[in-house]
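Note sheet for the following structure.
Every protein chain of the complex appears in place save one, which is left out.
The chains carry the letters A and B, assigned in the order they are written, with residues numbered from 1 in each.
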Amino acid sequence: MLNRRDLLKGSAGLALGAGLAGCGVGNIDRGSKAETEKPIRKRVDGDLVYFNYSEYIDPALVKGFEKLYGVRVRESYFDSMSAMMAKLRAGIHYDVIFPSAEYVQRLRSGFLIRRLDRDKLKNVDTVYSYFDDPWYDPDSAHSTPYGMYATGLGYRADKVSGMTGSWRDLGEADSGDRSFLLDDYQESIGMANLVNGYPLNETDTGKLEDSKDYLVDLKPELRGVSADTITNMVSGNAYIQHLWNGDIVNIRYGVDNPEDFKFQKCKEGLPVGSDNFVIPVNAEHPGTALLFIEYMLEPENAAQNVEWIGYPMPYEGAPTEAFQGLVKEDPEINITVEDLEQGQQFENLKGEGRLAWDEVWTEFKVS
Amino acid sequence: MRAFDRPRFLRVFVWIFFVFLFAPIVLVILFSFNSSRSLQQFDGFSLRWYETFFESESLRDSLIASIQIALITMVVATILGTMLAYGLVRARTRWSDTANVLMLIPLVTPEIVAGASALLLFTQVGLQLSLTTIVLAHITFSISYVTVVVRARLAALGRQVEDASMDLGATRWQTFRLVTLPALWPAIIAAGLLCFALSFDDFVLSFFTTGESPQPLPVRIWTQIRFGVRPTINAIGTFMLVISTLSIGLALLLPRLLGRRESGLKVLLGREGA
Partner (left out) sequence: MNENRFATGFLIPGGLWLLLLFVVPVVLVLALSFGYTDDLGEAIYDTRLDNYERLVDPDYLPVLFRSAGFALGAVVLCLLIGYPVAYYIAVFGGRWKNVLIALVVLPFFVNYLIRTYAWIAMLGDDGLVNGVFDTSIRFINTPYAVVGGLVYGFLAFMILPIYAALDRMDPALIEAGKDLYGSPWETFRHVTWPHTFQGVLAGSVLVFLPAVGDFVAASLLGGPEEVMVGNLIQQQFQASDNWPFGAALTIAMMAFLLIWMSLYLRAAAREGKEATA
């Protein structure tokens, strides 16, 4: 009897699939070109609906914004770009969200984000000129950068020996078997590509095989594959951890011997990236959102934010100095303009390339 | 002689069990009062993390949202689940097997899929994500737990008392209300508490079905913990513990009220230990 029911359900599923064929999951509020290009008036038009990573903004600044304009900031959080997209697809109306660079490109090509008239924003001239016409958003018409990050190896200078400035140190340096790979398919496959001398975003299946082999061979040397970078290092479970530069800053805040925790940028290649302000096309309070972006661009606010989140923000003046001050004993952690220009950034992988990466990662996990 | 041997060994075992059970809890409570950010060394007593917690409007809203969701889930799921358990054990129809399988499959479903499928449904139907959608999802996946727990007890109860009650002239509904239900209370309360705990603690389901704000507390904790454990979390955990203790204390009062009724029934039926 169970068999009959399963068969029934199976055919129901197939039938439904056939019926829905071609339909996408959800109905993301795709705007038209006209809608996305409509300029936003900079004014208070309601409470701010904010959607970002957790612990990625100083709560005091949020309160400050609320007081300044007499609005409430309704915060919610995602923990990955994928989770953010799922919520957007579900049709929720956010006012300001923070996609990474390649996702800005993705959202833009889908007509999902609105034009930001940057010249209307005070202090926008402090933004690094690199971002005036970035690859993911021509003329920076739809986004403004928020934070910058770079990926490298965090390690305990007091416990580890044999660091040579290479990505290979993750598996080869003497870490007492306390090495962790970052549980992020983009970062890990990207790293493997760099180690093999390929570009960060390599999608050729033959070359990806090499990268997969590298990762699979790395496995026995690893204690874990984890995204809990900060907990791992603070608790002493990790002596080498594949992580982002801001993580090291936050790790240092939580230990008694911060000087022993260092960050290594690796010679085979430096993945860099930015998280960016964008305003979705279905935002209900875009004016307030624009005011919020302007508020965060103010040098004092940004400087304060830098110290709280532990990541650099790409604005000249006080914010840059603030981060330099945070890492003055360890300038490796900083991201300079050269790093931005010479480092490699993650791109949107198309169709087959994405699937190839997905397969590599899944096979690595189950191997 | 031998009857006392087992208790002694058992008692030690149970003591050790409680120590291990509560060790992390004690740690959480202790470090919630830590004056420094360290999670390894206790540097002195302070209430700063509680201040951070209560001053945060969004954390307060999240806490209230979590409690609301858990309460509604507990009530609705317990009702639906108990009814389902009764129907599964007492009814004999050709739908019984189907209902049984239907009830069991949510248990087979991994949380992540429960969340994703719920999200799929709400998105396809066009229902805006909000606290309501979270509650709907929670109830759906709590019903099975209630049914399984209540059914175990119902099966062990047997029909004799119910048959006797109807022989004495009570209607089916009266029998259910005055005989079956009181006998089921410990199981129902256990199931209800289970529901509350499951809902209060749940984050995967909530994560997928939550709207923009407020997000339930476990969702906040999950997204927060990934980016560095801040000691505020220990304050939140301790606070949740206090609330739970109070609610369990409340729940414990109920059986006492019913206990009186039950013994009254026993006297009426001239049965003891039934």
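Simple rule for what comes next: a contact is a pair of C-beta atoms (placed from the backbone, for glycine too) under 8 Å apart; a residue touches a chain by one contact, two chains touch by 3 or more.
What you are looking at is a predicted structure, and each value in this text was computed from that prediction instead of being measured.
Taking the complete complex into account, B:118 is the one of B:59, B:72, B:118 or B:179 that touches the chain left out. In the complete complex, the residue from A:16, A:60 or A:337 that touches the missing chain is A:16.
The missing chain lies against chain A, touching residues 2, 6, 9-10, 12-14, 16-18, 20-25, 28, 79-83, 85-86, 89, 106, 109-110, 178, 181, 183-185, 219, 222-228, 231, 235-237, 350-351, 354-355, 358-359, 361-363, 365-367.
Seen from chain B, the chain kept out of the figure touches residues 2-3, 6-7, 10-11, 13-14, 17-18, 21-25, 27-28, 31, 39-40, 79-81, 83-84, 86-93, 95-96, 99-113, 116-118, 120-121, 124, 136-137, 139-141, 143, 145, 147-149, 151-153, 155-159, 166, 172-173, 186-187, 190, 193-194, 197, 200-201, 203, 217-218, 221-222, 225, 229, 233-234, 236-237, 240-241, 243-245, 248-249, 252, 255, 273.
Note that in this section only the chains that are shown with their structure count from here on.
By the touch criterion given at the top, residues 37-41, 56, 58, 97-98, 101, 119-120, 122-124, 126, 128-129, 207-208, 210-215, 219-220, 222-230 of chain B touch chain A in their complex. Of all residues in chain A, only 1-2, 5, 25-27, 49, 51, 53-56, 59, 74-79, 83, 86-87, 89-94, 227-228, 230-231, 234-235, 247, 250-251, 253-256 touch chain B in the complex they form.
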